[in-house]
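Only one protein chain is missing; all other protein chains are in place.
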Amino acid sequence: MDPVTSTPSLEVAGLAYAYPDGHQALFGVDLTVGQGERVALLGPNGAGKTTLVLHLNGILTGGVGSVSVAGLPVEKRNLAEIRRRVGIVFQDPDDQLFMPTVREDVAFGPAAAGMRGAELEERVRTALDQVGMADFADRPPHHLSFGQRRRVAVATVLAMRPEILVLDEPSSNLDPASRRELADILRSLDVTVLMVTHDLPYALELCPRSVVLSEGAIAADGRTRELLCDDELMRAHRLELPFGFDPRTPLLTRPAH
Amino acid sequence: MGAGHAHKLYRHGHSPVHGLPPHCKLAATLAFVVVVVSTPREAVWAFGLYAALLAAVAAVARIPAGFLLRRLLIEVPFVAFAVLMPFVAEGERVQVLGMSLSVSGLWGAWNVLAKGTLGVAASVLLASTTELRALLLGLQRLKLPPLLVQIASFMIRYGDVISDEMRRMSIARRSRGFEASGIRHWGVLAKTAGALFIRSYERGERVYLAMVSRGYAGSMPVIDEVAATRAQWAYASVLPVTALAVCLMGWTL
Partner (left out) sequence: MHVPDGFINAPVSVAAGAVAAAAVAVSLRGARRELDERTAPLAGLVAAFIFAVQMLNFPVAAGTSGHLLGGALAAILVGPYTGVLCVSVVLLMQGILFADGGLTALGVNVTVMGVVTVVVAYAIFRGLLGILPPTRRSVTVAAFVGALLSVPAAAAAFTAVYAVGGTTDVPIGKVITAMVGVHVLIGIGEAAITAATVGAVIAVRPDLVHGARGLTAPLKLRVDGALVDAPAAAGAPAAAGAGAGSTKKVWATGLVTALVLAGFVSFYASADPDGLEKVAADKGIDEKVEEHAAADSPLADYGVKDVDDARLSGGLAGVIGVGVTVVAGTGIFWAVRRRRTEDLTATATSVSAG
């Protein structure tokens, strides 16, 4: 990867985009995520979060502005490398796990990049170990629990050794135990993380820094705790804290950062 | 989430039949059924021998008879059709229990029943000793077009997901006091089907995005290769070759 450690993992500048039907979703997004950072991307429904995510690996292109991943601009000629560097974990693990067995699904990304044989096996095993799912390698994905499927979905992306891990609503539909297990896994990874979420306590637990995307532009960028304590900001962007949750109370399990 | 059809069809085991490469088993099953279909229906004893052959395979594969017989029920609609044949077919007629039956109709009914049942039994044995995934690999190995195998594997992967969505919609309907009981409810069922199609198609688009995000560029990477040794081919061919011998005897005797 890039030897210069100061190169940010992700650099988005002036990104604006309108869908072919004319609906404009992004109105100039600027966002820089440094290497090894864990950043939460908060925002109400329809703020353009998914549109932004689909720009990060070049599935959507053609608007104004630029995106680059570890210094490499997202352009047509770089797409193969960009998609290896940006690992997106989609919201519904059933969409992500499309192969007949867990092992084949995790192998899909590296194999598409041309990896074969023992090296591929090794890559798959490591990725499954990272999420604690090595024992399930030969199971069909639809025989796993939802939480297990979400973890395998993370593994499918980790197998590609991404520069940045992008998670779309990682905590949705998880029971409290699976939620905690996933948090432990994410904290143990040595990789840049951008986490799109509505789950404000989860953002606070995992991400020291948060940005608020509202109406297609970044409305706030700062330390997660400070943002969550700013009642006016939260209200203005339809971000509501769950009942009984007070971000001012110190967490028992403090993030490592 | 409901357990897949895989559970109902496949019977886990470690028998020699389970261990054979899938494409050998597919080829053997197909060859066996072709031989059965080409056997003259007058050679009644030959069909008895075929049934004995399949029973032997089931014994080697340790598939219980009850399991096999239950799965044979899929044939019932055509049994009904076969029962009608002696009544409607033409030609010479015989009196059985006071009913006038056509001789050729009786032969026809026997023909369909015997061959159909053996065909179903062979397919059931194949499906209960071979995992879904392996069957798909076997089909690919037998030179079925890769795109067709991919479509089939996506269908298998998402068959349960879509059926579950349908079941949930049906539960939602019934929870609101709706029971489909006649023609006037077709509209509701069609709306369900429409919603199901939209969900399926949109999921297809999302799956495509997930594939592209992991470097898919039009062709599936080869991850698993199945290969068969000469011995395995020989072992798998025991069934169709024996059947062929029976068939040839049927023609000559």
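For reference, chains read A and B in written order, and residue numbers begin at 1 within each chain.
Definition applied: a contact is a pair of C-beta atoms (placed from the backbone, for glycine too) under 8 Å apart; a residue touches a chain by one contact, two chains touch by 3 or more.
Please read all numbers here as calculations on a predicted model, not as lab measurements.
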Margin query: One chain isn't displayed here. Which of the visible ones does it touch?
Written below: B
Item checked: Among B:A172, B:A193 or B:V222, residue touching the chain not depicted -> B:A193
Check: Which chain B residues touch the hidden chain?
Finding: 5, 9, 26, 29-30, 33-34, 36-38, 40-41, 71, 74-75, 78, 85, 88-92, 104-105, 107-109, 111-112, 114-116, 118-124, 126-127, 132, 135, 139, 145, 147-148, 150-159, 161-163, 165-166, 180-183, 185-187, 189-198, 200-201, 203-205, 207-208, 211, 216-218, 220, 251
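Keep in mind that, in the parts below, only the chains that are shown with their structure count from here on.
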Next item on the list: Please report how many Å separate the Cα centroid of chain A from that of chain B, as a whole number.
Entry: 42
Checklist line | In the complex with chain B, residue positions of chain A that touch it | finding: 54, 57, 59, 80, 83-84, 86-88, 90, 92, 94-96, 98-101, 104, 107-109, 111-113, 120, 140-143, 145-146, 156-157, 160
Notebook entry, point to check: For chain B, which residues are in contact with chain A within the complex?
Noted result: 1, 3-4, 6, 132-133, 136, 153-154, 156-158, 160-161, 203, 206-207, 209-217, 221-224
